[in-house]
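Yeah, one chain of the complex is gone here, protein chain that is, but the others are all in their spots.
Then we have chain A:
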Amino acid sequence: MDKEKIGELKIQLQQLLNEAQEFVQRIPPLQLYAAIGVVVFTIFLLLVIRLFKRRSANTILLTGLSGSGKTVLFYQLRDGSFHQGTVTSMEPNEGTFILNSETSKKGKINPVHIVDVPGHSRLRPKLDEFLSQAAGIVFVVDAVEFLPNVRAASEYLYDILTKASVVKKKIPLLLLCNKVDKVTAHTKDFIRRQLEKEIDKLRASRTALSSADVTNEYTLGLPGEAFVFSQCHNKVTVAEASGLTSDISQLEQFIREYVKA
């Protein structure tokens, strides 16, 4: 029974093929080639567009410990003022906008996509969601309350610098010392050196664990030498800012460097 059915199917298929061949032969060749060409061209276009979209990551991430001033900076960038103040963020603040200082410029300006990721340790996993589209990371540090939090800050920074996506894509990082308008704020060089020292110590204790350390996929720096930020594969720069007094020019410079206007 089955063999009969298969036989019937074969005959039907052959008939269809014959019909199709006849049909194709009837179409004038020019039209046929034109149709095929259009189809191939559109497919090609779609692929190219998809590739382009992937390359242009235009997101800047604002991260740092809780209380370092990220939400204030976010609103400074967007509106030029931080309105009535901020509290600890429970969710990320996202926005695609033209920087407030550039609204007066004429012409078409590329808007920037900025994400302010909460710094509370319970909400750390949120950072990973945005890392894939990041073009630059800003690590905000409180320059006034720096020393009590230096360990937590350096651990967070170490975690970011050793994430696979950051190392592979060489995402540039800006170390932003915030709250420099206060008298007791530390200088950016001091902060940089302290962080380098702490990360050096972290390097020693983290690599003491065996090779199968799940969280840190890469190690920092060169063995045997003290750690400096210039040893990182991605570019690390340091700058100062003050969220309360709207002194954010260095931050905007960084943003515009990596997200072209």
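What we mean here is this: a contact is a pair of C-beta atoms (placed from the backbone, for glycine too) under 8 Å apart; a residue touches a chain by one contact, two chains touch by 3 or more; residues count from 1.
What we mean here is this: contacts and distances are computed from a predicted model.
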{"item": "Complex member absent from the view - protein name from UniProt, among \"Pleckstrin homology domain-containing family J member 1\", \"SRP54-type proteins GTP-binding domain-containing protein\", \"BOS complex subunit TMEM147\" or \"Distal membrane-arm assembly complex protein 2\"", "value": "\"SRP54-type proteins GTP-binding domain-containing protein\""}
{"item": "Omitted-chain contact residue, chosen from A:Asp116, A:Glu196 or A:Glu240", "value": "A:Asp116"}
{"item": "Which of A:Leu99, A:Ile160, A:Ala185 or A:Leu202 contacts the chain that the document leaves out", "value": "A:Leu202"}
{"item": "Chain not shown: contacting residue from A:Glu19, A:Glu91 or A:Asp189", "value": "A:Glu91"}
{"item": "Interface with the undisplayed chain - residues on chain A", "value": "66-67, 71, 75, 79, 82-93, 116, 118, 120-125, 151-152, 155, 201-202, 204-206, 208-210, 212-214"}
